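Note that this complex is displayed minus one protein chain, with the remaining chains in position.
Read from first to last, the chains carry the letters A, B and C; within each, the first residue is number 1.
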Amino acid sequence: MHRYRFILTRPLQFLPVIFGVSIITFVLVRLIPGDPARVLLGARATPSAIANVRAQFGLDEPIWAQYFYFLQNLLKGEMGKSITYKIDVLPLIATRIEPTLALVFSSVLLSVLIAVPMAALAARNRGRPVDHLVRILSTFGIGFPPFWVALMLILLLAIAFPVLPVSGYGSTLGDKLVHLILPSVTIALSLSTVLMRSLRAAMVEWLKSDVATAARARGMPESIVFWRHVLPNAVAPTINLLAVNIGWLIGGTVVVESVFAIPGMGQLLVRAIFARDYMVVQGVAMVFACATVLVNFLADIATVAADPRVKL
Amino acid sequence: MSAAVVKPRPATLVTGLTILGLFVLIALLAPVIAPYDPIFQDAAARLQPPSFVHLFGTDNFGRDILSRVLHGARIDLQIALIGVAFPFVIGTVIGALAGFFGGLVDAILMRLIDIILAFPFLVLMLSIIAILGPGLTSFYIAMALVGWVSYARLIRAQILVLKNSDYAMAAVSLGFSRMRILFRHLLPNAVAGSLVFSMSDAVLVLLSGAAISYLGLGVQPPLAEWGVMVAEGQSFVTQAWWITLFPGLSIVVLAFGFSMVGDALGELMGVNE
Amino acid sequence: MTDAPLQLSIRDLTVTVEEKTGARTLLDRVSLDLAKGEVLGLVGESGSGKSLFCRALVGLLPSQSLRLAQGTVLLDGEDIAKASPEALQAIRGARIGMIFQNPTSHLDPVMRIGDQIVEGVAFHQGLNRMEAKAAALEIMRQVGFTDPPRQFGNYAHEFSGGMRQRAMIAIALACNPEILIADEPTTALDVTIQAQILDLLLDLRKTRGLSIILITHDLGVVAQTCDRIAVMRHGRLIEIGEKRTILKNPREDYTRTLIASHPSMPAETAPAAALTQEPSTIKLRPLVEIDDLHVRFPVGGGLLSRRKTFSAVGGVSLQILPGETVGIVGESGSGKSTLARAMLGLTPLSDGHVTFDGHSLSLKRAETLKALRSQAAMVFQDPYNSLNPRLTIGETLSEVLRVQKKVPDAAIPARVEALLDLVELDRSFAGRKPRSLSGGQCQRAGIARALAVEPRLIVADECIAALDVTIQAQIVALLRKLVSTMDLTLVFIAHDLAVVRALCQRVVVMHHGRIVEEGPSETVFANPREAYTAALIAAIPDFDPDRPLSGRSLPLPPLKGQPA
Partner (left out) sequence: AGVLTIGRTEDSTTFDPIKSAQNVDNWVFSNVFDVLVRVDRTGTKLEPGLAESWTISDDGLTYTFKLRDAKFSDGSPVTAEDAAFSLTRIRDDKGSLWSDSFKIIDTATAADAKTLVVKLKGKSVPFISMMALPNASVLPKAAVEANADAFAEKPIGSGAFTVEEWRRGDRVILKKNPNYWDASHVSLDGVEWIIVPDDNTRILNVQAGQLDAAITVPFSRVAELKKDENLTVRMDPSTREDHMLINHEHGALAKKEVRQALDMAIDKKAIVEAATFGIGEVANSYIPKGALYHYADNLQRPYDPEKAKEMLKAAGAEGLTLNYIVNAGKETDEQIAVLMQQQLAKAGVTVNLQKVDPSQSWNMLVDGDYDVSVMYWTNDILDPDQKTTFTLGHDTNMNYMTRYKNDHVKELVAAARLETDPAKREAMYVELQKIAKDDVNWIDLYYSPYINVTRKNVTNFYQNPLGRFFLEDTVKN
């Protein structure tokens, strides 16, 4: 199966990407005006206290030396200490990965579950009122800011009809699932729109295609034409779109995490940016980068699996 | 070869353009048609529900929502336009050059694109905005630095296909310069997809703006911008729904206009998103 | 055949299209009968409604704006023109099978070939998966797959054109139809493969008792395979009758033109110029000199494996004298286009030399390219895709003139008109874009563009392959005229030997990237030295129905493009 050979070679390309991300983050966060020590010490800061903290976290070293230590630590499997939390970054992040991952996963799953039938409905009734309705609805899905949608969902399903928890994450599996419903719906409302548009366009295209005609010409009923020939062909181009969006989602769950008080990485990251907790920003950025790269990698594999013509 | 000439569905295009045109008109006429000064605070008229005095009600400062929504059209159209135009131009040029010349240039650019894509979008946006200070200019710069990637990818993929097309080969055989081939022959045929994408991108840009506002780094107060209005108004959503609803609806309707035009463009140009 | 029972009886089939200006008739009261076991040839120029007719039969009109306005289609006495969608669906495939013109776009790219066959078998014959698979393998064997168990799992893109066409046929047969409609099943293929496919169809007719409607615009194909011929033009059936009658005594002018423009007509041989007869006595310096040329392409390979290369042109030497007309023939993939591109400096040379007018491409690249760009031009195979879709013909031509700077800017409009005149296009075409032109018109525009360079050398790469015969004949005539009036050197690439024979003084036969035979057209066609050449020539469907297609009796090269 030489088409899958890239699975062996591709990971080599990850290294420069991760390396690049680390350098850019490193420089970028240090370019942001604001001193972590001052933030940490607050209003009662005295110059000597500030100097003390800076020395303690190695912030008084030249930037290249700091980067060198960072890399050195990385080789040891460490990512430095958080200024805010005073513990190593890696265990700090580790506890935050699961909620974000769960959120992304459930949102994507939900989006796909919404997008595929909706796109199918619209494409098979192209130009009819159903099609227009779906398109109008989808515009609403993408037009309203997520934090507003989230709030509306809470007001509706947690206050007016209190069937779901307002916010939080829960500790048992069932509890977590229940808590993930509203946040996932919030994300899915906009993500599914993106997927749906692309899927619908592809489906319309393939419904008109020679492949579909050929299937009809051999007497296949419309449902077989659609599910067996149109859908598999229409899915391939959407995989890439989905991958880009998952990448985007992984790095952008913060708003939803924040509204729903989900203890994920997004919140950790934003807090760290505002507090200039350099090590945490770096660490989270690296984890995000790895996740994104991995998602794209999986998408590549999926693309190859979905379309035998594709070579990578 | 099915020469099925794609029929543009004029209704979609007309609806879309009408909506966009209407917003442009509103933006142009805002100072004339707005009943109040959008930043004037009237302590006596705080949190008024919609009435004949304030058609869309007032916010927590007693500012007239209608006037703010009308004036917001100026800012938001500007955001959509500039927030898309720069990434579009930068991405197109970079993507075109990478796709056309290939080799080392392409390899480096592709890695750069990989890096930016792997970068948590928010770190980039927030850091850049934090570095430059919140405000529209920083937002544009951040958008441009992050947003070009999508366009570059789209264009590059197109150019890679087109550069092996017969008419590209024909152009080479006719002694045309490489720049002429790229910019006059290939690019015009390659941009259709990006153009369609830019329409939905415009909506994403508006929403990114709103998200940034939610995180507190949005446009400078007291500027009326829909995303900021929704973000700020959401604390009052239970007692004064009108503060968020009207700017929110404005975004949705504008988004609808953009996506209509995008769809129509897509069909006109025979692009499958 | 006449005594066989009627199977399909079509009366007054009319299809209209809704347009803004009102309804336009695309098929105008077409009536014809098909007997059981009969092969009916349907010929006619492009756009005459052949495909539409077939699709109308099974209710698969290509667009919703098309309507079956009137007419009956009696299938064993039952009118299916007015049948419900469900009834039609039951007829499609099971009773009337279709083979489409373009297998590449009609095969599902993401489904294994075997599964596509199984789908039909299972659906129409109600077999379970195991049985269906066995049946599918059997069908694959029937249509000439060499290794069905393995090829079962292949995807369409892994097959060559011929194999794909076979797969199309297999899929149609899987439904076990009584009537097979084959819409130009061989147009896109080279002659050798065309012969195999036609053979296959005839075989199937014999073994399965199929009735076949064979659509083509090649009268030669019809002559070889059909019992009766129907001729269509402008949506109407203008003539129908027994094959020999029609070929010998066509009633209609159009049919006569069709027959006359068939390239295998012996009347049309290239005007033998003095050059070809005594090339050595007149010591001319060759315009193009190719010496041991190799062009290799990297294929596959990657980080962990060594890069492999594929040799598309492997050691070709060729001299082309000024004013000569040279034809290059060979099956698909034999390296013709690659050679042409290498000749014009459009693809890097791996080895060897190309010299144009004394400039060597490998030694003085820049200088040679400059000469090539201003003195040589190419006409491309695909008339649509070789023109920039966004520019009008006028813009395309004037751009060339402006860049080439051979005429002053002020004279450009006049020159554009002169060029259009030259290729016999109306001047109004200057303002139109390629999309609104027919294939033949596009090809003329392409030629005009080549002429705009005022070249000494024109390389025409299969520039007529996609056109129908009447247009082909026009283009060939045009080229012939241009060569004689403008002192052009022409390299004409084709896989259709008949055309080459009609146009070229000298012919070069390529096979697997090498020249296997070379010589004056007449000599080569009369006495091919190589078996390969002979096979190519024999595979030309002869116009005379009594001279049978000899595809199967000669040692054909193995089908290429099978997955490794």
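One rule holds for everything that comes next: contacts are C-beta pairs under 8 Å (C-beta built on N, C-alpha and C of every residue); 3 or more make two chains touch, one makes a residue touch a chain.
Computed from a predicted structure; not experimentally measured.
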item: Touching partners, among the displayed chains, of the absent chain; value: A, B
item: Among A:74, A:90 or A:155, residue touching the chain not depicted; value: A:155
item: Of A:24, A:79 or A:92, the residue in touch with the unshown chain; value: A:92
item: Residue of A:13, A:73, A:167 or A:240 in touch with the missing chain, whole complex considered; value: A:167
item: Absent chain, residues of subunit B that touch it; value: 39, 41, 43, 46, 60-61, 130, 133-135, 215-217, 220-222, 232, 234-239
item: Chain not shown, touching residues in subunit A; value: 32-35, 38-49, 52-53, 56, 84-87, 92, 95-96, 99, 147, 151, 154-155, 158-159, 162, 165-169, 171, 258-261, 263-264, 267-268, 271, 274-276
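Here is the rule we go by: only the chains that are shown with their structure count from here on.
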item: Interface with more contacting C-beta pairs, comparing A-C to A-B; value: A-B
item: Rounded Å distance, subunit A centre to subunit C centre (Cα mean); value: 49
item: Residue numbers of subunit C (touch at least two other chains); value: 62, 102
item: Residues of subunit A whose C-beta touches two or more other chains; value: 210
item: Contact set on subunit B toward subunit A in their complex; value: 2, 4, 9, 111-112, 114-115, 117-124, 126-128, 130-131, 150, 200, 203, 207, 210-211, 214-215, 227, 230-231, 234, 237-238, 244, 248, 251-256, 259, 263, 266, 272-273
item: Footprint of subunit C on subunit A - complex, ascending; value: 2, 5-6, 8-9, 12, 209-211, 213-221, 224, 228-229, 232-233, 236, 306-309
item: In the complex, subunit C residues that touch subunit A; value: 58, 60, 62, 89-94, 97-98, 100, 102, 105-111, 119-120, 123-124, 155, 157-158, 168, 171-172, 174-175, 300, 302-305
